[in-house]
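Report on one structure; see the data block that follows.
With one protein chain removed, the remaining protein chains of the complex are shown where they sit.
Every chain is named by a letter (A, B and C) in the order it is written, and numbering of its residues begins at 1.
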Amino acid sequence: MTEKPLVISSPLPRTLDLIFTPERLAELRAHYRIVETTDEELPNLPAGVLAEARYIIGQPPIDSALLARLANLRCIFNVESNLYMNMPYDEVFQRGIHVVTTGAVFAQPVAEIGLGLALSLLRQIAEADADFRAGREKWGGEGNTRARLLAGSDVAILGFGDLGKATARVLSGFRPRLRVYDPWLAPQQIRAAGAEPVDLHTALTQSDVIFVTASVTSENEGFLGAKAFASMRPGAAFILLSRAGVVDFEALMDAVASGHIVAASDVFPEEPLPLDHRVRKLDGFLRSAHRAGAMDVVFAEMGEMVLQDMALLDKGLPPQLCRRAERETVARMRSKPVKVN
Amino acid sequence: MTEKPLVISSPLPRTLDLIFTPERLAELRAHYRIVETTDEELPNLPAGVLAEARYIIGQPPIDSALLARLANLRCIFNVESNLYMNMPYDEVFQRGIHVVTTGAVFAQPVAEIGLGLALSLLRQIAEADADFRAGREKWGGEGNTRARLLAGSDVAILGFGDLGKATARVLSGFRPRLRVYDPWLAPQQIRAAGAEPVDLHTALTQSDVIFVTASVTSENEGFLGAKAFASMRPGAAFILLSRAGVVDFEALMDAVASGHIVAASDVFPEEPLPLDHRVRKLDGFLRSAHRAGAMDVVFAEMGEMVLQDMALLDKGLPPQLCRRAERETVARMRSKPVKVN
Amino acid sequence: MTEKPLVISSPLPRTLDLIFTPERLAELRAHYRIVETTDEELPNLPAGVLAEARYIIGQPPIDSALLARLANLRCIFNVESNLYMNMPYDEVFQRGIHVVTTGAVFAQPVAEIGLGLALSLLRQIAEADADFRAGREKWGGEGNTRARLLAGSDVAILGFGDLGKATARVLSGFRPRLRVYDPWLAPQQIRAAGAEPVDLHTALTQSDVIFVTASVTSENEGFLGAKAFASMRPGAAFILLSRAGVVDFEALMDAVASGHIVAASDVFPEEPLPLDHRVRKLDGFLRSAHRAGAMDVVFAEMGEMVLQDMALLDKGLPPQLCRRAERETVARMRSKPVKVN
Partner (left out) sequence: MTEKPLVISSPLPRTLDLIFTPERLAELRAHYRIVETTDEELPNLPAGVLAEARYIIGQPPIDSALLARLANLRCIFNVESNLYMNMPYDEVFQRGIHVVTTGAVFAQPVAEIGLGLALSLLRQIAEADADFRAGREKWGGEGNTRARLLAGSDVAILGFGDLGKATARVLSGFRPRLRVYDPWLAPQQIRAAGAEPVDLHTALTQSDVIFVTASVTSENEGFLGAKAFASMRPGAAFILLSRAGVVDFEALMDAVASGHIVAASDVFPEEPLPLDHRVRKLDGFLRSAHRAGAMDVVFAEMGEMVLQDMALLDKGLPPQLCRRAERETVARMRSKPVKVN
């Protein structure tokens, strides 16, 4: 009988218990030999373990020498899901080793809170509740002077990866007129998802609601600034779900402070944020403390994806659920990895 | 050339300017002679006007004698949309006069805020924003100890009229397991909408999220009380969108105060509510001051419906957009008309 | 204990065994006393039976005198589903008695074969199979000179009742540009179903595929004639699913014979059709011998509808699944009842 394939595990900041349910962890251990290590200890593992390892769970620094010793490596499962430039990707790709991320698990929870934030902005849900608590609520139509319908409105999604697509999905029951800006995709792909591919200017100027779901790359840092916000429709809602790095946050706060637009954000230039940060008191701004994705049921999906893709790789097939790092784009990614789950 | 048909208008608490856009109002006036009156003055209108009137916009009190004088009446467009027992419905129906309501316009805006309230409860959006403002926000997973996904969850809708169906529609992108309780409908109808028809007990006990969209009738006043709330899953979310009359509001507040469930409501036993009402400070309860439907763009839909149905009635066809009062159910309705828009 | 409600049954040309599954028939008998009779014998039933009858299954001739004796009648379930003018509908409606039909069961099977006929026309399926059998098939692209895609094409549905809506539903996966012509509906209703309401001229001239699902009425007999067919796009497909009475059949055959359009029909001016009828040999015409709806599993749905609506009526509620005859339109219906199932 053949031995079970070997997996090296160093999933920081995750833990195996976080990303696998007990049942799935048992399954993992039943099918594979797991060598648990740390990023620092990895190079010191016995040569035989390194030579035999088929998979790595985690994103440890790997140099060319170490990579050479990982002679049977087929796939690195990066369960943090942002890509560090801490391995020689060229060599990795030349060897046909897959580097995959499990970040797609966050698409659904982030899209859900994203729609919740949008509806709260459009209908002043959080604000009206605070007023009600304080005894200054306005009843009926008087409380609706700024209320807007989502159905049939003009909606733009900036960035159309897993999160953008999940956002489109949770919006589908509202039948919005959906426009998508994503320069990394072919127009046809966007059309196939029932949306209209547009340039950034159209997305900004023709929308009642804008969802920002684009990761930070070397090309789009701070691409949404004062001019962008000024070009938006008066009263439009801007919902930031990916990373603060894509916007000029000061300009965003200015645009909200001026009353031109309303906004919600799950991400901030500093996390945690100083107690005296201006955004805390800003009316027309809805705040969420990077809580959009970090749910236990969501982390547990990661292990599910890893197991299903390992099963395909074991059969000599390519992985399908996890997102693969690509030669062309890996070096352009700038979303900072998180330190806490 | 034939004269234009005659319409008597007494739409309180609405006004023609509220329920028609300027364009539609011009169209109304172009196609019909409008006699504007009040509920009180109606019986004093010239006999010829009464005899000629084809339509009434409003819901004036009408007794048998007055009804007899309205010899050519085809349809009463009740634009308030709750039904008073202020006319001899038996005679009205015998004569084949339609009594229709335009309340379906509220389905979409109420469903939208309903989903917003649900997502806010599931993800603590309003609460987390208040915490953030106060400088006590919890970051990432620490802020998500009570967070729940809507996708794939068990959702029940109690009452499956226009509002219930609109709620199902805005939920569709989440692919919930949807159960519906509505004893006035045939199971097949509910299945045709992609939901599972269930009894009340199943709806209450098997759901993560419950939307109450049922109108008050003579049969369901206060049908959701302490026992109902106790039977719900711990942590389930209860969203009340129709009328406070269907719940025992004290019992609902008790259930939330105990921490067993969370709740949101757009309707209250008294409106406006006393400043010292307990619900104002209740944690786990999200409040909206009967703002769910009363939006200007929504009122303007009423006139659209009225015009399109008048066009059908003019051709000798039955109305299609407005909801018709039915012999069997008209006397069972108990939702109180509103006094303000 | 109260006695079971009484049902008079005379469902010709159906039988109870046709329209109820054995389980449902047992249920019917368990909840109701069934008096089986014939249309002829009905007036001779004992006065007590007539006085007590709550429901009639069938569509017997009823005159005013007989109607008066049916003192407790609530609903006539017409399971043939076309409406004869064989009862005093005015009195029936004045008494608030429902007359309902179960024809909606045919919507799905007819829509299914309708789409099958359309795809067969667009891709020459039947024709290509006949050629293949005869050894004269054309391979690959050579066999596709007249082939057309349905996805993204312009589709019109004429008549948007149950059948029209079912047709729209089975088409939905193709994302056609869907236009609907139905003068009995409000434009808003058609928009709500995701289609564009258009006039007849637009429907005829702007479509690649046209489905005719409109019943015959006093107003639309033969409304599709030579001029209509001439106005269609060259090569367009015309699928007739409702009744031959709405078209000038000679003109339709001429239009196909000329090569201007292709057509499929499930209904014919005479049924059965003479052996020497011209349509039998007409190329570009696909024939189905009124087989679209008459399936056993479909008839068995009728009993299901009847039972569910009886349960609502027993609770004093209006029926919901069966389609109600309407004062305004009952006298305009001209679709001839069938003699065989």
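Definition applied: contacts are C-beta pairs under 8 Å (C-beta built on N, C-alpha and C of every residue); 3 or more make two chains touch, one makes a residue touch a chain.
Everything numeric here is computed off the predicted structure, so don't read it as measured data.
Asks: When the whole complex is taken into account, which chains on show are touched by the absent chain?
Replies: Even though it is not drawn, that chain still touches A, C.
Asks: Which one touches the absent chain: A:A26, A:M85, A:A226 or A:L317?
Replies: Of all options in A:A26, A:M85, A:A226 or A:L317, contact with the hidden chain holds for A:L317.
Asks: Where the complex has a chain not shown, which of A:G152, A:P187 or A:G222 is the residue touching it?
Replies: Reading the full complex, the residue touching the unseen chain is A:P187.
Asks: Write down which of C:V170, C:L200 or C:A257 is the residue touching the left-out chain.
Replies: Going through C:V170, C:L200 or C:A257 one by one, C:V170 is the residue touching the chain not shown.
Asks: Touching the absent chain in the whole complex: find that residue among C:Q59, C:T101, C:S120 or C:Q308.
Replies: Checking the options C:Q59, C:T101, C:S120 or C:Q308, the one contacting the hidden chain is C:S120.
Asks: What chain A residues would touch the chain not displayed?
Replies: On the side of chain A, residues 93-94, 96, 183-189, 304-305, 308-309, 311-312, 315-318, 320-321, 326-329 touch the unshown chain.
Asks: Given the full complex, what residues of chain C touch the hidden partner chain?
Replies: The list for chain C reads 108-109, 112-113, 115-117, 119-120, 122-123, 125-126, 128-130, 132-133, 135, 137-144, 147-151, 169-174, 271-272, 275, 280-281, 286-291, 294-298, 338, 340-341.
Here is the rule we use: only the chains that are shown with their structure count from here on.
Asks: What topology does the chain touch graph have (line, ring, star, complete, other)?
Replies: Chain contacts: open path, no cycle.
Asks: Taking each chain's centre as the mean of its C-alpha atoms, give the chain farthest from chain B.
Replies: A
Asks: What is the distance, in whole Å, between the centres of chain A and chain B, each centre taken as the mean of its C-alpha atoms?
Replies: 38
Asks: Please work out the Cα centroid separation of chain A and chain C, and write it as a whole number of Å.
Replies: Taking the mean C-alpha position of each chain, the two centres sit 51 Å apart.
Asks: When you check chain C against every other chain, which residues touch at least two of them?
Replies: none
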